[in-house]
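Down below is the structure, laid out as structure tokens.
With one protein chain removed, the remaining protein chains of the complex are shown where they sit.
Take a look at subunit A:
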Amino acid sequence: MGVVLGTFSIQPKQVNYRRDKVDDELEMTMVCHRPEGLDQLEAQTNFTKQELQVLYRGFKNECPSGVVNEETFKHIYAQFFPHGDASTYAHYLFRAFDTTNNGSIKFEEFVMGLSTLLRGTVREKLEWTFHLYDINRDGFISKEEMTEIVRAIYDMMGKYTYPALKGDVPKQHVDAFFQKMDKNKDGVVTLEEFILACQEDEMMMRSMQLFENVM
């Protein structure tokens, strides 16, 4: 009879027990961050009070905890580029905004970045762009770093483009870029070379002004 009962222990079907993860999640501390006062932010950035209000309302609505983490950031950015894969570029963008390098963007960092991009001087914008390209923050843009960025941008285009992306188009793009930017041909682009080369490029200077009235 014991053997008979023993046969019951042999289950023919695997039963999966779902561990209750809800309790674990509740134990996580609720991260909540409040930004500095409106006046301080107005002083630090080039936005008016109304603009800061609008920005904060939008930001707080999307991220009630007051910070954006990388996943959310990637998800949001990917919505704008449904054709291709925006996650790599979003990663670099996230790092560019996250000036304190703690893996999350607070409202202050967000607003500072926007202030530089939209209301900053040309030099500030170029410096921001340089920091975006300089992945390892060593003060130089190497060909590898540039290739990474350009590849990330081309990833956003997706597969169906005209003309079709054949051959190593990102690499050609990077070669062209280096030819333009690298004045002393030492294989890396420094901040000064970058700014100088960009200021010589009238096309780019004109385009920069286009983004001023985004807000």
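As a convention for this text, a residue touches a chain if its C-beta (ideal position, glycine included) is under 8 Å from a C-beta of that chain, and two chains touch if they have at least 3 such contacts; residues count from 1.
Criterion: contacts and distances are computed from a predicted model.
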Protein name (UniProt record) of the chain left out of view, among "Serine/threonine-protein phosphatase 2A 55 kDa regulatory subunit B", "Calcineurin B homologous protein 3", "Autophagy-related protein 101" or "A-type voltage-gated potassium channel KCND1": "A-type voltage-gated potassium channel KCND1"
Where the missing chain touches subunit A, by residue: 1, 3-4, 7-8, 12-13, 50, 54, 57-59, 61-62, 76-77, 79-83, 93, 96, 110, 113-114, 117-118, 125-126, 128-129, 132-133, 149-150, 153-154, 156-167, 169, 172-173, 176-177, 179-181, 194, 198, 201-204, 206-208, 210-211, 213-215
